[in-house]
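Working notes, beginning with the structure itself.
Apart from one protein chain that is not included, each protein chain of the complex appears where it belongs.
As written, the chains take the letters A and B, and residue 1 is the first residue of each chain.
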Amino acid sequence: MSDALPSSGERTSMITLESVYHTYDAQKPHPVMALRGIDLHIEQGEYVVLIGRNGSGKSTLAKHLNALLLPSQGEVFIKGMNTKDPQHVTAIRHTVGMVFQVPDNQLVATVVEEDVAFGPENMGLPHRELRERVDEALTIVDMVEYRDRPPHLLSAGQKQRVAIAGAIAMRPACLVLDEATAMLDPRGRREVLDTAQRLHAQGITILAITHFMHEAVEGSRVIVLDQGTIAMDGTPREVFSQTDRLRQLGLDVPPVTRLAGRIHRRQPAFPTPLLSVEECVEELGRFPQSTGVGG
Amino acid sequence: MTPVLRVEELHHTYLRGTPFEAVSLRGVDMEVHQGEIVSIIGPTGSGKSTLIQHFNGLIRPQKGKVFVLGQDLRDPDLDIKGLRRQVGMIFQTPEQQLFEQYVGDDVAFGPRNFGLGRPEVRQRVKKAMETVGLGFEEFKDRMTFSLSGGEMRKVAIAGVLALEPRILIFDEPTCGLDPATASELLSKIRELRDEEEVTIILVSHDMESVAQLADRIYVILQGQSILEGTPRQIFSQAGLLRGYGLDAPQVTQVMHGLRGRGAPVRVDLLSVSEAEEEIVRCFDLAERPASQCHDRL
Partner (left out) sequence: MTDYSAFRHLTIGQYLPYGSMVHRLDPRAKIVMFSLLVAAVTFANSYTASVILLVVLLGVVRLSRTPLRFALQGLRPALPWIAVFALMQLLFYRNPYGPKACSTIWNWGFIDITTCSIRQIGLMILRLLEFMILISLLTLTTRTTELTHGLERLLSPLKRLRFPAHELALVFAIALRFAPTLAGELERIMKAQASRGADFGEGGRLGFIQRTRNLLPLLVPLFISALRRAEDLALAMEARGYTGGRGRTSYLQLRALPRDYLALALVGAFCVAILFSTLDVLDGFIFSAVSAWAREVFFHIVH
């Protein structure tokens, strides 16, 4: 039975997970339950950051979103399409694009522009459309001048941008970044995050999975995953204000947030949590400087 | 006191004489003393990798001098293998070097290469595994490739620690680790210096951990050592660093931001506590701030 027509209002969101469980190695002596009852709705246009320690189930959850994995129990709907239905798999993968952690292991062709064309080629698009999409995608990720380079000569950050181009060339409504910044240096990370912001500004739903707390501020919603369940779900400020809970979950807040927290304890009018260096400087700037201390 | 490691005007060019020639080092000077934790920072492509590969003889000095533990690395009769026993190198994502079926065997690979007797090897393996937090009895007979990523990294590190080197070089030790595991690893690194007096050289992009751990920092840019100093000295020059594509720890950035607005705050601060104290010192927090919004949150 296919769920081609959404029967309830809930299933019109971009992504819906209903009581999703996933067990690895179910038949073997030591099965691992990676997801334990996830209920989640993500709407079109959101920028959601999914955070959790290693082993929390983040990657497993990501792979359910484009039917790379199917739930052992529960249902996953992408724009109303059930991932368990084989007839929908292609459409689902055109709707949700994914970028993975290791930049090298996503690039399949010997030349950048050919790799970006891989997805559209799979879609069977006519030649002119292929060229259009490749040009468009490369422009968005700012890699046009590298179009005829071989991938192994690019930096890790550049490779990731090519991987992103390859995903968005399929014009997905949603892009999942599965720990896409984990192996990058600070500059590479910045390049990828800026690209994600650009895409978000164009209306693409972004789901960024990471274990870096300071990346949580990129989005408007933070979901904290712990041992296969959703432990926290709110705006970055809401989540960061619960520092004790975060520490319990093996996570921490960025140093600037900790600093803001401490100052707040001395002066309750000082806002907390603060998420960035700029915010902190801005807020402190409102206070008068002490007199008599070389001021 | 003579430094355990000294580099003088080191130059290096890859694939000299071929069309793929690339200059990597253009005159690096460096000095490391016994028991120090020295960090090398710099943007990608600055030559950090090339530099550290000189320290255990993987690359020999083409031009310039390198002295490690009293030995001149230009000496053609240098006992390279002996050097590698004293200078341990832990590469980026070291778990990629694992090959033995059982954890214990892989950790023993290093000591065995140096012809140590079985009881000695066993003892070293045990000690190394305990140091990284892998129980000897529990893990020695586990299948190497059935472990988690973090555990495999610990096995790889133990494999180098088992050589009991006097100098340890870490290349991006926390790359790919989640914050909790990263923090655990970094405190183990400090322990190694504190308890075993191992000299540590740390190459890293993570400024927060560099600021915490390092006694001194060298900034490498385009194959040259352009800055050297304590973390306080280096990070108080945030503007300069930003020009090089490097960042300072977050709280130091805050102090620089405040200084930029005319506040006479110190900028050579590294930790949250220090920053808090300085802010309290320089700002009158008792006063209500100008143009505040009560319902900010």
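Here, a residue touches a chain if its C-beta (ideal position, glycine included) is under 8 Å from a C-beta of that chain, and two chains touch if they have at least 3 such contacts.
Keep in mind that what you see is a predicted model, and the values were worked out from it rather than measured.
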Inset, instruction - Tell me which residue among B:Gln96, B:Gln233 or B:Ser273 touches the hidden chain in the full complex. - result: B:Gln96
Legend entry - Given A:Leu130, A:Met143, A:Leu177 or A:Ile263, the one touching the chain that is not displayed: A:Leu130
Inset, instruction - Could you tell which one of A:Ser19, A:Gln73, A:Asn122 or A:Thr139 touches the chain left off the display? - result: A:Asn122
Inset, instruction - Considering the whole complex rather than only what is displayed, give the residues of chain A touching the chain that is not shown. - result: 63, 66, 68, 90, 93-94, 97-98, 100, 102, 104-111, 113-114, 117-127, 130-131, 134, 150-152, 163, 166-167, 170
Inset, instruction - Mind listing the chain B residues that contact the chain we can't see here? - result: 14-15, 18, 20, 53, 56, 58, 60, 80-81, 84-85, 88-89, 91, 94, 96-99, 109-110, 113-114, 145, 159-160, 163
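We take it that only the chains that are shown with their structure count from here on.
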Inset, instruction - Please report how many Å separate the Cα centroid of chain A from that of chain B, as a whole number. - result: 29
Inset, instruction - Would you mind writing out the residues of chain B in touch with chain A in their complex? - result: 43-45, 148-150, 175-181, 205, 208, 245-247, 249-251, 253-254, 257-258, 260-261, 263-264, 272, 275-276, 279-292, 296-297
Inset, instruction - Sort out for me which residues of chain A touch chain B in the complex. - result: 53-55, 155, 182-183, 185-188, 211-214, 237, 241, 250-252, 254-256, 258-259, 262-263, 266-267, 269-271, 277-278, 280-281, 283-291, 293-295
